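All protein chains of the complex are present and in place, except for one that has been dropped.
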Amino acid sequence: MKNTAILLIHCPDKKGIVHAVTDFLFANNGNIIDLDQHVDQDQALFFMRVEWDLTGFSIPKEKVSEFFGTLVGDKFQMKWELHFTSRKTRMAIFVSKMSHCLFDILQRYQSGEWDIEIPLIISNHPNLGYIAERFNIPFEVFPITKATKAEQEAKELELLAHHDIDFIVLARYMQIISADFITHYPNRIINIHHSFLPAFPGAKPYHQAYKRGVKIIGATSHYVTADLDQGPIIAQDIARITHKENVKDLVRKGKDLEKTVLSQAIWKQMQHKILAYNNRTVIF
Amino acid sequence: MKNTAILLIHCPDKKGIVHAVTDFLFANNGNIIDLDQHVDQDQALFFMRVEWDLTGFSIPKEKVSEFFGTLVGDKFQMKWELHFTSRKTRMAIFVSKMSHCLFDILQRYQSGEWDIEIPLIISNHPNLGYIAERFNIPFEVFPITKATKAEQEAKELELLAHHDIDFIVLARYMQIISADFITHYPNRIINIHHSFLPAFPGAKPYHQAYKRGVKIIGATSHYVTADLDQGPIIAQDIARITHKENVKDLVRKGKDLEKTVLSQAIWKQMQHKILAYNNRTVIF
Amino acid sequence: MKNTAILLIHCPDKKGIVHAVTDFLFANNGNIIDLDQHVDQDQALFFMRVEWDLTGFSIPKEKVSEFFGTLVGDKFQMKWELHFTSRKTRMAIFVSKMSHCLFDILQRYQSGEWDIEIPLIISNHPNLGYIAERFNIPFEVFPITKATKAEQEAKELELLAHHDIDFIVLARYMQIISADFITHYPNRIINIHHSFLPAFPGAKPYHQAYKRGVKIIGATSHYVTADLDQGPIIAQDIARITHKENVKDLVRKGKDLEKTVLSQAIWKQMQHKILAYNNRTVIF
Partner (left out) sequence: MKNTAILLIHCPDKKGIVHAVTDFLFANNGNIIDLDQHVDQDQALFFMRVEWDLTGFSIPKEKVSEFFGTLVGDKFQMKWELHFTSRKTRMAIFVSKMSHCLFDILQRYQSGEWDIEIPLIISNHPNLGYIAERFNIPFEVFPITKATKAEQEAKELELLAHHDIDFIVLARYMQIISADFITHYPNRIINIHHSFLPAFPGAKPYHQAYKRGVKIIGATSHYVTADLDQGPIIAQDIARITHKENVKDLVRKGKDLEKTVLSQAIWKQMQHKILAYNNRTVIF
């Protein structure tokens, strides 16, 4: 059982940041397990992820944030997140009617590939309820029309808060999330779009790809922002196609990409390895 | 020394086309070396490439086109091209200032990887003349301004005709070809664009890609049409990038893609393995 | 509902084969849907797959084989398989304890991605029975020890014959199939090996790969022959790894490859698009 803490930091670049952070940890008997940093030279921004063992660390867990802020963070105008691995990440899944991503996620969950909690699946259609049932996960249906959208989203938010959800995965959820909803989970809603963005945003990307006659199709996982399919990209992958393949083949091949690329994003997210800024991501 | 003929055919799909073509060859003692066909079911279009040995073929070379047209082609409303491998394909290269694609092409040419003629390199700048000189290939400079474009292109066309050029390769030629020029070489001008189209058309695609924060960059070879970067795609490839890489890294990595993807298109073109229709390509 | 026939042919290369086959179809009012051929020039072998519409075909289904053999096949010393798409392909799955490939296959089956029958899952361990139950597929456990192997395999063969199984998929079945068993399903047992063969055959390929310090891992689907991991390769894919990834990461990443690469082989097999010869495959 891992007992570590993780700091995700970003701030204006300046001399001495790594030193200050490692000094804070070393002086308090923290053993660094993993440290990764990045400097965006163009924008003079500094990014860092550091994970350390809490065994023997002299600052109590509930005080780490306060101490780090006062002693290091504020001096460098840092924004930071602090996570403890003793707490399992809690993920909610949103689905509609397609089962491939949902099955793929739940298989990883059940087989122990992912050490995570999935307290809740939300859908705008009842179709996939049978899958949730098989895996014994609560499945809540919120049908959405233009008229009911605001009201339904409010209920969803309540439920998500009740379940203490850390982040949301849209596993081919065919419904646009409102800008207001998104503000509750900034850079914490992961979508899978079935093209290599920025090519083919919006509806029916495989049809668009077929029509354009591309030789490569793709999938993109990204954080959801108020601009459709414009959020920070987390992962992308591609598959090669030939003239022999029609739209149906593209859809079939694309599903494999969607599963893999969405899972890659979830894997990074659950380990707190993603930092988003200026519509970009640092993936540690 | 190969002595074969190649037919590239397309026509409305109909019962009996393969039979008619193979009957024509078999009845005249032609031994099929390679046959590939494709049916676009959505549009009911038939495509075929067949290569056969001319040794012992009972119709003389100069009569094959007439005989095939009368006996087969016209009956099926075919459009076809006929090529003889005894004639080496003649390719012209257009360049500007960047040397990586040009060197790559000329190395393949000189080492014998490609069995082809390159009678001519055309450029709008004198910078790469030293490379042409090293490989002993005529290098003609046509500086182009808005005012002189029509006139200079006319001279280029004359020169290309004089050298009996079959197809043109734009090896990072940084100048837009006029619609009129293109009509002289329909689906016979191959461009390399430094992005996976349709993402990032136009200028500075690596800068666009960096700005969008993609995790994959690409390159696309395509036939030039009057619509910039919209022509039929021949080949595409991609490279993975991370947040650690800036625009300069993208440019550097992209060059490798450009070289490879352009060469793949040339390789197919020189073997008459590309059929373009409705802004798509069949690559046999 | 498709009503087509498929011929998979191979024979010594000779003038007139394509013509003879298409003549047979055309003369009997068969409309070719798809035709693909290949010649292995080194060995002078000819391969062909042709699919045609049976609507209006003048030879009755039950006579096609006899007529084709007499009129065409025997004259060219062909070996051929004849399949009718009106009959759904019947696949059996062998598993042990790992669930990822099994779930992936069953999701494709249930969602309708694959139009196939899965009458039977066989395992040497009871662990995955709960999955079969969820998908409502008979699950038969045959524990195998050195002493019982011959007897148990005999029972399995009986069961497979009873269910009229066309081909078998080893979805991470951790038990070597005996040479005798294989003779009942020549080139009809598909295995997934978790490395890019021929690198790292045998046990624990991810451990081997980690130890060798490779930068790429892979997976290979192949037909099972009496020589372990030496059978004809159907599909392969790879994933990139870095020094940051340990054996556990390789196993996790590899699972995604295994799922995809095994499914690609099944997809080709169920459409009768694979021809194996001399320990190689032609994949139409």
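Per-chain numbering from 1; labels A, B and C assigned in written order.
What we mean here is this: a residue touches a chain if its C-beta (ideal position, glycine included) is under 8 Å from a C-beta of that chain, and two chains touch if they have at least 3 such contacts.
All figures in this text were calculated on a predicted structure; none of them were measured in a lab.
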Touch residues of subunit B, complete complex, unshown partner: 98-100, 103-104, 107-108, 110-111, 113, 134, 252, 255-256, 260, 263
Hidden partner interface residues of subunit A, rising order: 15-16, 18-19, 22-23, 25-26, 29, 31-37, 39, 240
Touching residues (missing chain, whole complex) on subunit C: 38, 40-42, 196-200, 212-216, 218, 232-238, 242-244, 246, 279-283
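Everything below uses one rule, namely that only the chains that are shown with their structure count from here on.
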Between subunit A and its twin subunit B, rotation from the CA superposition, multiple of 5 degrees: 180
Separation of mean Cα positions, subunit C and subunit A [Å, integer]: 37
Euclidean distance of C-alpha centroids - subunit A vs subunit B, Å: 42
Contacts with two or more other chains, residues of subunit B listed in rising order: none
